[in-house]
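All protein chains but one are shown at their positions in the complex.
Let's look at chain A:
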Amino acid sequence: MPVQTKGPNNQKQHQTGYIYTNVDETFQPLQVLSTDGKVIDEANMPALSDDQLRELMRRMVFTRIWDQRAIALNRQGRLGFYAPVAGQEASMIGSEFALNKEDFILPGYRDIPQLVWHGMPLYQAFLYSRGHQHGGQLPQDVNVLMPQIIIGAQIVEAAGVALGYKLRNEKRVAITYTGDGGSSQGDFYEGLNFAGAYQAPAIFVVQNNRFAISVPLEKQTKAETIAQKAVAAGIPGVQVDGMDVLAVYKAVKDAADRGRNGEGATLIECLTYRFGPHTLAGDDPTRYRTKEQESEWEQKDPLTRFRKYLESKKLWSEEDETQVIEEAKQAVAEAIKQADETPAMTVSGLIDSMFETLPESLKEQKAWFEGV
């Protein structure tokens, strides 16, 4: 496991002898499976049962289909805001799979799959997309926050949740997600630094999908890796092949174990790619991406790679695949139906949810509204 704990000692020195420029050398991405599904790093093969391996595949296929359905539903005007996830399944699902149910997820706007696999009912994910308050009213035992729109806000909050668990002596971790773009925010550095300073059990996952809307990684940062940003915060930094679900699982599982053992926070950079547009609100990737790059990354499709691996172990078949596809389509259809049947939100209801007891001024405003 490439855990980076020391800074300058491992680094190449500049001729002048005191200027250090390279921290990237020690950040080799962790990869368990090759792109054609062969085990290339036996030592880091996570301990997962056959059933667990199949479950990982099931979730990735399910999520791919749900993503396709969500895009179609959005285009028909039946969903609202939606950010496609295809390409990032290994990084999203592999990381969530490494958590316990009591661990807390602080997501960014694209991280709905992690929430759903952590227990958020699918129909509520759709209500969230439609801009319905009930989309965020999650069951008590689902330890997640709603997707965060303000990029970076969730990162500092994750340090707080993690510190909270530490102060309460609970063996839980807080995990938060952002993108390569998000790693430029001031909040990103503040969150890492706080978690480092308090030795709080936080896991910061950066899904480096190479673009922040249209801005490529090269314009986002001059650093060779995002993982190396952990060095300055004094926490371990890890880079993972984010198209390799086993590698992602392994990295997050180890980080969670360290967090539970009192060893503090970890930054994990997942090298991944989003196949679709940034969101469905008018983004046109042909303005900033090349066909060559797209097809290069399609070769690394996390589903294909893992499917090959499982097939070689006789753990996955075409029938399995077909069955999951059907299951996903049906689940989406049912969830949409349930979302359709949920009573619409009202302005009065919104006003009522403002305070424990409504102040006079809001009571007045509510009455005025209802009078129209």
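One rule holds for everything that comes next: a residue touches a chain if its C-beta (ideal position, glycine included) is under 8 Å from a C-beta of that chain, and two chains touch if they have at least 3 such contacts; residues count from 1.
Throughout what follows, contacts and distances are computed from a predicted model.
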In UniProt, out of "Hydrogenase formation protein HypC", "FAD-binding protein", "Alpha-ketoacid dehydrogenase subunit beta" or "GMC family oxidoreductase", the chain dropped from the view is recorded as "Alpha-ketoacid dehydrogenase subunit beta"
Pick out which of A:Gln31, A:Thr63, A:Ser95 or A:Ser184 touches the chain that's been left out of the picture.
A:Ser184
Considering the complete complex, identify which of A:Gln133, A:Gln293 or A:Gln330 is in touch with the unshown chain.
A:Gln133
Which residue numbers on chain A touch the omitted chain?
80-81, 109, 130-133, 149-152, 181-182, 184-187, 212-215, 219-221, 281-283, 287-288, 344-347, 350-351, 354, 361-362, 365-366, 369, 372
